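Take a look at the following structure, please.
Shown here: the complex without one of its protein chains, the others still in place.
So, subunit A:
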């Protein structure tokens, strides 16, 4: 059973860029679309096992698109696990935006009342730094108010700072049913193998699901950077019709291992270079079984609750 993650918002609010960055898709030639994105047919991107991303333009000017949207409404909003609504912070038609947002919420309420709602106030880099918090708080208040009785979580994002990555990581974090258990297991795992840090990445997007840090590290942006680098590498690999599976990086100061973990995750282990690779690889192999079991349990759990 596939569940949808709806990525919605006004045309031009930055959804395609967001999707391209998070899911490492090339920007296609036809970004200047004349009509709204009908992305359902093209989204083969699955993440977190059973989730599929659908992109929809909301509030387009074309009557044709409006009609399609309205007539297909129920179809679109059925089986939705997550609604991510993108607001362009620079939009001049705030009321109209809110209006479209509300109509989406109505549809959600009718068709997928259990769906989690996230609102992204996007393109925040265009706002002057000292005003960002203020503007965000204002919008957040309005949105929370408007969304009642549904609950929405708001993030402020920009593709040019770490906020986008963090917002999406938070979203993914909230979607994992037994995430606390996962974190505990990860902690345990890190202690056993004596790693400096262990990260758990979502497989398709390399968003950090969880991490256990046993040694302090100064670079706060390291998750996003690693994620970007690996996604670039995956793009290069795909040009050769090869698939990235694992990587080991060593120097005299550290050893890093990136490997497939479970069907939905990748693991990255930073350890002391003195520890031989084989030891760590064996540990990963053994841990895999345990975490896969965890994942299967959580999947059946979430299936049962639906």
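Everything below uses one rule, namely that a residue touches a chain if its C-beta (ideal position, glycine included) is under 8 Å from a C-beta of that chain, and two chains touch if they have at least 3 such contacts; residues count from 1.
Here is the rule we go by: contacts and distances are computed from a predicted model.
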| item | value |
| --- | --- |
| Chain left out of the displayed complex - its UniProt protein name, from "Amino acid transporter transmembrane domain-containing protein", "Glucosidase 2 subunit beta", "Protein YIF1" or "Serine-threonine kinase receptor-associated protein" | "Amino acid transporter transmembrane domain-containing protein" |
| Among A:127, A:175, A:204 or A:267, residue touching the chain not depicted | A:127 |
| Contact residue for the chain not shown (choose from A:21, A:152 or A:175) | A:21 |
| Identified contact with the non-displayed chain, of A:11, A:54, A:147 or A:210 | A:210 |
| Residue in contact with the excluded chain [from A:70, A:229 or A:282] | A:229 |
| Subunit A residues touching the omitted chain (full complex) | 16-17, 20-21, 24-29, 31-32, 125-129, 159-163, 166, 169-170, 173, 179, 183, 208-211, 213, 217-222, 224-226, 228-229, 231-233, 235-236, 249, 251-254, 256 |
